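Note that one protein chain of the assembly has been removed; the remaining protein chains are unaltered in position.
The letters A and B name the chains in turn, as written, and every chain counts its residues from 1.
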Amino acid sequence: MTFIDFNFYLFATLLIVAALGVITARNPVHSALWLVLSFFASSALWILLEAEFLAIALVLVYVGAVMVLFLFVVMMLDINVEQMRKGFVRYLPIGALVALVLAAQMIWIVGPVGPDVLGDESLQQSVRHAADYSNTKELGRILYTEYVLPFEIAAVILLVAIVAAIALTLRRRPATKYQTPANQVKVKRNDRLRIVKMDAEAKE
Amino acid sequence: MESLYLAIPLASLMGAIIAGFFGGYIGRKGAHTATILGVGTSFVLALLALNHHVFNGAEAYNATVYTWMISEGMRFEVGFLIDNLTVMMMAVVTGVSLAVHVYTIGYMADDEHNWPNDSLAGTNSYQRFFSYISLFTFSMLMLVMSNNFLQLFFGWEAVGLVSYLLIGFWSVRPTAVYANMKAFLVNRVGDFGFILGIAAIVMYTGSLDYYEVFGKAGGLSSQTMSIFSGVEWNVISVICILLFIGAMGKSAQVPLHVWLPDSMEGPTPISALIHAATMVTAGIFMVSRMSPMFEYSDAALSFVMVTGAITAFTMGLIGVVQNDIKRVVAYSTLSQLGYMTVALGASAYSVAIFHLMTHAFFKALLFLAAGSVIIAMHHEQDMRKMGGLKKYLPITYWTSLVGSLALIGFPGTSGFFSKDSIIEVVHHSSLYGHELAYYAVLGGVFITAFYSFRMFFMVFHGQERMDQHTKEHLHETPWVVTGPLIALAIPSVIIGAMTVKTMVFGSYFGNSIFISESHNALAEFSHGFHGVWGFVEHGFKGPALYLAALGVISAWWMYIKQPGSADFFAKKFSWLHKLLENKYYIDDFNAWAFGGGSRGLGDRLWKVGDIAVIDGFFVNGSARVVGWFAGVARKVQTGLLYHYAFAMIIGVLALLTMFVIL
Partner (left out) sequence: MTLEALNYLTAWPEIFLLTMACIVLVVDVFISDDKRDFSYYLSQLALLGTFAMVMMVQVDGREVAFNNMFVQDALSVVLKSFILALSFAAFVYSRDYLKDRNIFKGEYYVLGLFAVLGMMLMVSANNLLMIYLGLELLSLCLYAMVAFNRDNGNASEAAMKYFVLGAIASGMLLYGMSILYGLSGSLFLSDITVAISQADDSRIGMVFALVFILVALAFKLGAVPFHMWVPDVYQGSPTAVTVFIGTAPKLAGFAMIMRLLVEAMGDLQADWQQMLIILSVLSMATGNIIAIAQTNIKRMLAYSTISHVGFILLGILAGSNEAYAAAMFYTISYAVMSLGAFGIIMLLARKGFEAEEIDDFKGLNQRSPWFAFLMLVLMLSMAGVPPTVGFWAKLAVLKMVVQMDMVWLALVAVFFSIIGVFYYLRIIKVMYFDEIADNQPLSCGRDMQITLSSNALLVLALGLYPAGLMSLCLSVFA
């Protein structure tokens, strides 16, 4: 077992444990923190694959921005965890059984036990790049040439996400009180004041 | 030329649509103007086509106008096959139709008297009538112009439908409704055979196109099929006989003739157009068109000939005892259709078509003349209440005389050429049953002459038997009625002499009719042909002319010279008279066996099959089971998200297990 292999198994195990933690933690804040850990672990796996740009982006974007936002939301919302977990135990056995069978099947296919799907030689093919190889540069080159269309579409998807989020949440509350200075300045005396003539005393 | 061909049926259709859907807006005048313009256009264009093909000798035109759909290589199309046979039919159909359109203006002028007050069906009946006859012209044109069996069937059914609508046009009369039901049902029997025939064609050739089917006809004649186990049938014979059963329905051959006399319940212009000149000849036309198939089957041709012979003789005989003027003409039509069918059976298709054409003119003339008499007699149709009309209706009288002479085959008239040709070719035929056919058509000549002149004498000569009121109002009918009479009388005389040479003996039909070497009746007959005059001379040598003369003289003797003698013979041969008056009891048999039988069967099926088995068990029972099942199944849809997701996972698991692991 080389050092790289050791690291792989370490972070892979960490990833699985962290992922399990996300769905089993009782406190949603803890869940979110487990998720942060799992991001870190997968980021480490990407480093092992020489994809350093993606690894750093994962940490920066997901851990640094998305998860922090997520934590804010979780903390601000008062989620009743106990109610959400109702039925968890009741459905656990059947759920676990199905999950196990499914996982077993996947492992049997993809893993080393069952049929040799991937083929031994394909595993040997992993190419090691030279020291001056830049993953960032390579990604950039490919994104703006070969993958320019998917890249653009991804951008459109993000735009749609923004539009959708705003369309669904932005609302002008009719009851909101606010002042318009321009109107205040333009106001005339007659608009506000009415002089009513009346006798000082009521007539008998 | 394609757009011209397309315009021929469409012009009539346009007229029908305008008069039918907008009759209320455009009024009577608008309706008849529109339809006459439409049919007139068709007629003119048909003449152009006739000129193009016959006189300029253009090649036959065969092309698809529109492909409706293609299913397993079989094409369902609308297409035209235009050759000399077609253009002749087109010209006859549109020509007679145009005459009838004009005539109808006079005949239907006071149609509102035929309807009860404020009857809904009576509103705009005049416009509707014009719409129907134009629609008929369209359907008939589609039938004759077709280049495939699908369109042929469409036209076939469409003319049947219009005929049904028109026989029952006066839907407030129970007799009319009965008659149109009868016509429809009897035609269904024929159409059933027809569609079976088309189905057999499709089954064995895989095509609906005429030319493709004809090309394979020779191969089919050596194939056999077994309908009942153990009995082998020749395919081409089965197909031809089935198709001919269709023709028997439309062209009213025994025993499917029963609807035609009853169809006289319809207005007279219809009797002239549909039930004398055009629709009933559809069967004759169809068999001629299918000559490349019929020629391969001696059995079918014999069947055709014998059926025709029986029709020609027996139906003429009934005509002798009828007293309704239109029914006499109707039975005469039946008998003449029998003649044409006999000619078909003798492989003399051109003779049949020739007789079809001459008959179209003089029979339409006779019908319209009968109509003219009926108008003058204030819709009285019984000949026993007529007599001596000669002086009141001179034009009708003379034209009727021309028509009757043509019908009996007076030398030189068109009927003479066509009828004599038929008798001669049957004489030369060698198919099974040709002796029977020959004597039947010869006997028919005498009968035809007898009943024709019986009618003529009873109507126009002798005592005036009508009541005083009718007599005072008797006068010649208006020009729209007499005009068509004269227009039809001229061709009734001359068209035979003009065309016999090219149509019967010449190469008029060219490739459109095929006659196999072994059926050489027509060829043998042609050897004896030496010009028109020779033909007339030859007529004096044969027995037919003398039989006809005998018939006329007998009629004269019985109805003019000795008016009482008819009754004497009726009493003397009362059994025969009764048999004929009851039309051989065929109607009674049908009513008892088919009417009663099917009603009894239907009753039983309804009670046992429908109410108990289908309603009780299948419909209500299955509905209950499905309803219960649906109620249970909808409970699966809980509305809970994780149930849904779980269902998906289970689906994945099941598919994986089934296809990857196992």
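Following the convention adopted for this analysis, contacts are C-beta pairs under 8 Å (C-beta built on N, C-alpha and C of every residue); 3 or more make two chains touch, one makes a residue touch a chain.
Everything numeric here is computed off the predicted structure, so don't read it as measured data.
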item: Chains in view that touch the one left out, judged over the entire complex; value: A, B
item: Full-complex contact with the absent chain, from B:I70, B:A121 or B:A199; value: B:I70
item: Interface with the unshown chain - residue positions in chain A; value: 106, 109-110, 115-119, 145-150, 153-154, 156-157, 159-161, 163-164, 166-168
item: Hidden partner chain, residues of chain B it touches; value: 67-70, 72, 623, 626-627, 629-631, 633-634, 637, 639, 641, 643-645, 647-648, 650-652, 655-656, 658-660
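Everything below uses one rule, namely that only the chains that are shown with their structure count from here on.
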item: Euclidean distance of C-alpha centroids - chain A vs chain B, Å; value: 82
item: Touching residues on chain B, where the partner in the complex is chain A; value: 642, 646, 649-650, 652-653, 656-657, 660-661
item: Residue ranges of chain A in contact with chain B within the complex; value: 91, 95, 98, 101-102, 105, 108-109
